[in-house]
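Only one protein chain is missing from this complex, and each of the others stays in its spot.
Chain IDs A and B follow the sequence of writing; residue 1 opens each chain.
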Amino acid sequence: MNTTNTAQSEGPESFPQAATLELRHVSKEYPGGRGPAIVDLSLSVGAGEVCVLVGPSGSGKTTALRLINRMIPLTAGDILLGGRSVLDREPTELRREIGYVIQQIGLFPHQTVAENVATVPRLLGWEKPRITARVDELLHLTGLDPDEIGPRYPAQLSGGQRQRVGVARALAADPPLMLMDEPFGAIDPITRGHLQDEFLRLQESVRKTVVFVTHDIDEAIKMGDRIAILREGGRLAQYDTPEKLLTEPADDFVAEFVGADRALKRLGLATLRDIELLVPNGAVPAGRVTRGTTVRDALSQLLAQGGRPLEVIGEQGEVAGIVTLELLGGLLG
Amino acid sequence: MTPLASAPGPVIPNFGGGPSSFACERANRLFCSDWVSANWSTVLWPALRQHIVLTLIAVAIGFAISTALALLAYRRRWLERPVLVVTSVLYTIPSLALFELLEPLPGLGLSRTTAEVALVSYTLLILFRNTLTGLREVPDEVRDAAAGMGMGPVQTLVRVELPLALPAIIAGLRIATVTVISLATVAALIDNEGLGVPILTAISNEVFKTELIAAGALAVALALAADGLLVIAQRLLTPWARVAAR
Partner (left out) sequence: MHNFIQALQFIGRDGQVPGAPPLPTLVHLTLETLKIAALGLGISILIALPVGLWLGHIHRGSFVAINLGNIWRALPSLAVLAIGVAFLGLGLRNVELALVVLAVPPIITNAYVAIDGVERDVVDAARGMGLTGWQILRQVELPLGVPLIFAGMRTAALFVVSTTTIAALTGYSGSLGDIINNETSYHLSGVLGAAICIAVLALAVEFVLAWAQRALTPRGLKVTGSQDVARAIVPVVTESG
């Protein structure tokens, strides 16, 4: 029911600016006997795919992320970016090719937004005109006005704006891989929803390989092409598409983590566009929804309206059909 | 230094400079502007100039040493304690004592070098602590982001950590500079330079008020001016700090 991942059907060559990522038997143990942080983690991410690492605290998801750009040293195993081991590369050089967004963002307070975004291009030695053009382009892309926001300092921005600048900064040098560690964690839920939507829209046009860490299973389902659930102690529990996770959880842990309401969550993956609507039967509808509404939200509204049918409005504002509790209930089968 | 002469009767002190009525001076009033203008270029201005030079050298050297120490202690935490202990002791020793203790050391003696060595020691504690604290107060996430973007340790230091530490560093420079200007008056004992010279001369001259006040006022004015300049420098160098946070 999710939009198909065109990266997987079109292949990595279609996304020259997105690399494949592979973790092979990666392990991380901290000296001092605190126990392993990651144990034998193997997974591969296709070019242009969003892979979400999710799990409870202590599951090592942030550790796994920071192993990829060598902010933490590997104990065992290997990580291959675009087929090349990250261990072959010089760490600082490697990191300039990876976009890195953290929860507190870490914008440089002493530099303007424009200067912040230009950080990696400057490190790579781009010429000034190219940098300026790129900064403008990225600020536009993340929904910020370059003339207004560019010269400002981070202290003058709202939390949501800072987050966007953080993403713009990570994208600046057009890296083939993006690492994002709970990037929307410190934001209020409403703004978070907006930022998530915008990022998905961005991803559609920019198409990077992304590894995204979150503790929120709903965010994982929304953002991920494939989700890796890690358990405490750093072991992989399941690595699958959201659909598969919701319908075929590998074990009790996954089932519980995904939530007892996973059937409902599944319905959140589809919109009214994806199902066949009923023809209006003359009964007075209790309300209206658009075709873009998720099945889950439509179901929620139906319940709220006492089970009476809802009118579904299409793109041009015409009545496309109706939905009823029976229709949607039937989908759960 | 000879102690204050306790003369049996009124003595007309030696004022130097050209002939004038000396009425104001004889009465030892607070401030004889004639004397000031007559002696500006021979007494006051040279003293002021020397004072400025003494201060600049001391602060510059102190800044260089303490910055180097702070950068070292930033990377190697164990260094912090010994450096703090040594610089604290140096700071605690009263200026008079320190000047005298340095004098007999080989290569020093009654010279500008001795004065500079003592003055530099007074700046070390403040500058070292402020620079180190400023560096340490850089938010962790900023450092993390810089490393994650591929900045090496030197680049991070130069482009991120030091600029962000500037407010603390300049605050330290302000305190150090003003402290040195104040202490340099005592340095006249060792070095016969600076605004301490007219002050001490005035004292031994039946406490000649005009010279005393003129020199003292110049010292205070110099300190305030230096402080003000550094504040301006900070405003210029740290435009982001002025910006009102949301």
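The rule is simple: a residue touches a chain if its C-beta (ideal position, glycine included) is under 8 Å from a C-beta of that chain, and two chains touch if they have at least 3 such contacts.
All values reported here derive from a predicted model rather than from experimental measurement.
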Among the chains presented, those that the missing one touches: B
Options B:V36, B:I52 or B:A171, residue touching the unrepresented chain: B:A171
Contact with the hidden chain (one of B:A68, B:V89 or B:L229): B:V89
Contact residue for the chain not shown (choose from B:A97, B:V158 or B:L229): B:A97
Contacts of subunit B with the absent chain, listed as residue ranges: 1, 3-4, 80-81, 84-85, 87-89, 91-98, 100-101, 104, 125-126, 129-130, 133-134, 137, 167-168, 170-172, 174-175, 178-179, 181-186, 189, 195-196, 199-200, 202-203, 207, 209, 212-213, 215-216, 219-220, 223-224, 227, 230-231, 234
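Keep this in mind: only the chains that are shown with their structure count from here on.
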Rounded Å distance between subunit A and subunit B, as computed from the means of their C-alpha atoms: 57
Subunit A partner contacts - residues on subunit B that touch it in the complex: 139, 141-152, 155, 160, 163-164, 238-240, 243-246
Sites on subunit A touched by subunit B in the complex: 69, 71, 92-98, 100, 102-111, 119-120, 123, 152-158, 169, 179
